[in-house]
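Right after this comes chain A.
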Amino acid sequence: MSRRVDILPVLAILVGVLVLGLSAVTLADDGITDKEVTVGAGLDLTGAVANRGVNIKAGMEAVFNRVNEAGGIHGRKIKLVAYDHVYQPPKAVINAKRLVERDKIFVMMGHLGTPTTKAIMDYLGEKHVPNIFPATLASIWTNSGKWHIGDLATFADQTGLIVDYLVKERKFKRIASFYQDDEYGLDGHQAGKARLKHQYDRAYAVEVDYKRADIDFSSQAAKLKESGADAVILQAVYREPPRLAEQCHAIGYHPLFIGVSAIVLDKTIELGGKHVEGMMGVEVYPLPTDPGAFLDLYRADMKKYFPHLALDTTNLYGYQKAALFVEGMQRAGKNLTRDSLLKAIESIKDWDPGWGLKYSYGGDNRRVMSRAARLVSVKDGKWTKASEWMELQETGRK
Partner candidate 1 sequence: MSNRDNRAPGPPLLTVDGIETFYGSIQALKGISFEVPERSIVTLLGANGAGKSTTLKSISGLVAPARGSVTFKGQRIDRRPSEEIVRLGISHVPEGRDLFPELTVLENLKMGAYVRTDKRAIQASLERVHARFPILAQRRAQLAGTLSGGEQQMLAIGRALMAAPTLMLLDEPSLGLAPMLVEEIFGIIREIHASGTTVLLVEQNANKALSIADYGYVLETGTISLAGDSRQLLKDDHVRRAYLGQR
Partner candidate 2 sequence: MAPRTAERLRVSFVVAAAVVALALPNFADDYIRHVAARLFVYALVALGLNLLTGFAGQVSLGHAAFFAIGAYTAAALAERWQWPSALCVLAAAFFTGVVGYLLGLPCLRLSGLYLAMATLGFTFIVQEMLLQLAVITHGSEGMRVKPAAVLGFTFDSDYRKYYLLLGVTVVMLLFARNLVRGRTGRAFLAIRENERAAEAMGVHLAQYKTIAFAISALYTGLAGALSAFLVGFLDPQEFSFFLSIQFITIIILGGLASLLGSLLGAAFLVILPELLAGLDVWQALVYGLIMVVTIIFMPFGLSGAIRRYRYRWFGIGVEPVIPRRLGH
């Protein structure tokens, strides 16, 4: 007869493996030497929103590669260390600890996802590691304190713009909301609801939600049609609006679809074809195809470093984050510390990297770099600007 293995020996084995596997502890200061600055990122590289993660990482790396080839900033090269958190908060925490403890990052930048970034925000604050330009336009980052700073106009603010446009300019009476049933979709959905109520004393004609993995929107289309809404606000990502439009058209319903910046991608048009013609969106930075010195640089860098990736708003998103960061580094000067970097970033005012959009720090109560936005619409299979840049007002969720 065999005896059951005692359990404690196991502890020895697994802890042994742990020690062996994770041993090479490198000692360095907090991510900065005279030669190098280490930037950390937690991204989704293989999970549900991997397309964003992969592209944002590429966009940031394109800038860093170019800067490094030119000798770095004040003699310092920028090293990006990114780990895959698969859009899971517990894994994001592990990655953050690895980045901070092991890789000794100087800053966290472009951390992807609202729940994942929320999970690490306290830890980063404790460790005094700046959380710069997380890749989420949730409204929370504008007021989370010294160590967190957002970059662009939030979904909530964008929805405020959409509501104003629909009510004031288009004089629409009935406005519906189509939103993703999670924190991402709810942020703008709630803000739109609040805006309608406080500003115009109205409510959505109908509120229709969907799940991220949903593949069929015929029931949503039917409900939207029944509500008789003139316009449908899309708090969605790029893959749902084309399908929704198709299914609305199939039942003879042709409202104006208008969505937040997350839908303004070439992919939306590639997927939807004629069904997305006339669809509108908000953009918070220029399109990858727009003219401008900065965009020429972007296109050249992407072609040089990531020739297999198509030019798209997602990698431009990462690219502009990195460009902003580089500007901050420039301003902080030779004596770079986390504090001096934050101060430098906060000092940015009316800075235009060369694409017609100016960045200005929003102030301690509104820690974003830009509140600009403009409307675009799909014309002849292309996103085309439908308004000039404007400064968005703050639209809260409540």
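Everything that follows uses one rule, which is that contacts are C-beta pairs under 8 Å (C-beta built on N, C-alpha and C of every residue); 3 or more make two chains touch, one makes a residue touch a chain; residues count from 1.
Selection criteria: all candidates are chains of the complex that A comes from, given by their letters.
Just so we're clear, the structure is a prediction, and the values are computed from it rather than from any experiment.
Contact annotation for this complex: of the listed candidates 1 or 2, chain A touches only 2.
Only residues 2-19, 21-22, 25, 45-46, 50, 54, 82-84, 87-91, 93-95, 97-98, 100-102, 115, 118-119, 122-123, 181-183, 186 of chain A touch candidate 2 when the two sit together in their complex.
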